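Removed from the display is one protein chain of the complex; every other protein chain stays in position.
And then chain A:
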Amino acid sequence: MPQLVPFYFVNEITFTFAIIAINVYILSKYILPRFVRLFLSRTFISKLLDNSINK
């Protein structure tokens, strides 16, 4: 298994952290805010419906 060859360890560790950092950035900048926005609009619509039912 080439992963266990010590020659490649530095390369693997570098890319692991780089990929983690890129993932965190993309998630926090683009993906998770979209979910928050979706959840907020869902709660807004449900509040609207509640209000229209209560009236």
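We adopt the following convention: a contact is a pair of C-beta atoms (placed from the backbone, for glycine too) under 8 Å apart; a residue touches a chain by one contact, two chains touch by 3 or more; residues count from 1.
The rule we apply is simple: contacts and distances are computed from a predicted model.
*Asks:* Given the options "3'-5'-exoribonuclease", "ATP synthase subunit d, mitochondrial", "Striatin N-terminal domain-containing protein" or "Mediator of RNA polymerase II transcription subunit 18", say which is the protein name UniProt records for the missing chain.
*Replies:* According to UniProt, the chain not displayed is called "ATP synthase subunit d, mitochondrial".
*Asks:* Touching the hidden chain in the full complex, which residues of chain A are there? Just list them.
*Replies:* Answer for chain A: residues 28, 32-46, 49 touch the chain left out.
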